[in-house]
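Heads up, one of the protein chains got dropped from this complex, but the rest are sitting where they should.
Labels A and B are assigned to the chains in the order they are written; within every chain, residues are numbered from 1.
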Amino acid sequence: MTMIPEEFVLAAGAWVSVFLTLAVYSFLYKENPIFRFAEHSFIAAGVGYWIAYNVWYCYDLAIGVPGGESGIQAGQWWWIFAFLFGIIYYFVLTRKYFWIYRYSLAIIVGVGAGLTLRTIVQAQILSLILATFLNLSPTDTAGNLIIFNPASPAGASLINNLLIVVLVFGSVIYFFFTSEAGVIKNIGRIGRVALMTAFGAAYGNTIMTRMNLFIGRAQDLLGISGPSPPDQQIAFVVIGITMLIVLFGYSYLKKKPPEEAPAPEPAPKTEAKRPRRKETST
Amino acid sequence: MTWYKRREGPLIVTIVVALFLIFEWYFGKGALIPETTKASGEIQRFVAFILAFVIGVGALNVLRIHWHRIQRRKPGDYSWVYSSWLFILIILFVVTGAILGAIPYEYDPEAAAYVAHRTAEPSYVWMFDYVLSALDATMYSILAFFIASGAYRAFRARTAEAALLLIAGTLVMLGNAPIGGFMWTGFIDISTWIQRIPMMAGMRGILIGAGLGAIAMGIRILTGRERGYLGGGE
Partner (left out) sequence: MSLWEKLERIDRRVLYGLLWIVVLPVLYYPINLPIVISDLTTEYYNQIEAIPAGSVVVLAFDLGPAGWPELGGMCYASMQHLFTRISETRPNPIKVVMLTYWATGAALIPNCFNEVYGPMDKMGAVYGEDWVNLGYIAGGEVGMSNFAADVWAAKPTDYQGWLVNDATKLPMMQNVRTIQDVYMLISIESGTPGYEEYLRQWWTRKTTLRILVGALGVSIPGVEPYRPTRVQSYLPGGAGASQYISLVGKKVPAVLPGQMGKKAVGVNDALSTSHILVIIFVALGNIGYFLRPRRK
């Protein structure tokens, strides 16, 4: 790699990344072979990339680096069992020995379940419940009750804290007693208000995320960020125009021929009726 | 069917391991019963190793599917070309990162020895920077267009609740975009209020429910009622 000039490496990278970016965006026009190429590249890259990092992690942990305290080289022979359980997991790909892999999976699921169960109450449930028990009479430095503070609309105030308590309570009731009638159902309706607002806010934030992602790619295409801005800009123009021509051409070639007059419907099949047996007198 | 091929064997393993971890946390942690802590730590390291080791299962599965496509290719069907390219790219990633990265071909004057680049292998890093990064980022960013199109074609205030969702979303968008604050600072205040009070309250309710659901699932696993993860068959 040191023999290849760095400018060439950066330029090649710029052209490749711009091509792949535009190849994915070509899907916006319509499904086409260029997008399918990018799609398969994405699957391959996503799968292939993680393998190397995990191989090195396994090596450092189980085999170990000389001088370290971990792994078989440090005398921890029991890592052979870890290798064994890792290998038997691969039997998930077979049909005849599928049952072997379940033992490896069982340990993974057991550890996952144990780790989650032992801490979720403290970390998630209790934390959130305790945080909901808010002071319903917040006061300012002079000791006056804050009913609502326009200078800090989202800050601690009677209205805000009461709303939080009521809406959290209502949301939980909505989840747990959805089918009840009467008072419980009405409390659940209040929870629905909170949930609809939450989903609306989540939608607004999702828009921000997706637009940011697109803006980031657009910056790369325009050469505002990236390894080699001039190459990115040239690549954007050249590849963009070429791709548009190819897509329009592909679309034109794939167009259906003009519709012909519909073929006459075939005559309906009629089953030959079986001759009725003449009744014979016996 | 012999007992070790049935699902009860792995179920018992799951229950024993999970109970051991819970016991260690509440009764054995730290200096109380140090052996349990040590054993629990080793089991967890084993599982971390196994999870890293079995990354190849996904890769082999993908390769198997695409190998079938290549074998069963028919005239006029060019999907095998894409599958072949997929094969080549996966092998390239593995060769550059795991194999080439393990070969100490470059001399490091500081270490006065030939060192292996490992995952800093330049060709592997190049493929991450210009292939995976571009594809990963673009695949997720394309959703921006679908969201914009969906906002025009599908997002309708047909009911009062949908209207509430729409209004909340619009106000949050105006608060997030700097132009909203530029037009009127009140948009930022309203957006902040929506996110800190009703949105936070709704999400808290959801998270509490999700936490309780996770406990219910965990108890199902501990009592052996949850068997779906073991797959079909006996």
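Note that in this section contacts are C-beta pairs under 8 Å (C-beta built on N, C-alpha and C of every residue); 3 or more make two chains touch, one makes a residue touch a chain.
Predicted, not measured: the structure shown is a model, and the values here were computed from it.
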Given that one chain is not shown, what are the shown chains it touches? A, B
Residue of B:T14, B:S83 or B:N176 touching the missing chain in the full complex: B:N176
Of the candidates B:I15, B:A137, B:I190 or B:L230, the residue in contact with the absent chain is B:A137
Of A:A106, A:V172 or A:I207, which residue touches the hidden chain? A:I207
State which residues belonging to chain B touch the missing partner chain. 37, 41, 44-45, 47-49, 51-52, 116, 118-120, 125, 128-129, 132-134, 136-137, 139-141, 144-145, 147-149, 151-157, 166, 169-170, 173-174, 176-182, 185, 188, 192, 195-196, 199-200, 203-204, 207
Spell out the interface residues on chain A facing the chain that's missing from view. 28-29, 49-50, 53-54, 57-58, 60-61, 64-65, 67-71, 111-112, 115-116, 119-120, 122-124, 127-128, 130-131, 198, 201-202, 205-209, 211-219, 222, 224-225
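Just so it is clear, only the chains that are shown with their structure count from here on.
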Can you tell me which positions in chain A touch chain B when the two form their complex? 1-2, 9, 12-14, 16-18, 20-21, 24-25, 27-28, 33, 36-58, 61-62, 78-79, 81-83, 85-87, 89-90, 92-93, 98-99, 102-121, 124-125, 128-129, 131-132, 153-154, 160, 163-164, 167-168, 170-172, 174-176, 191-208, 210-211, 213-214, 216-217, 220, 227
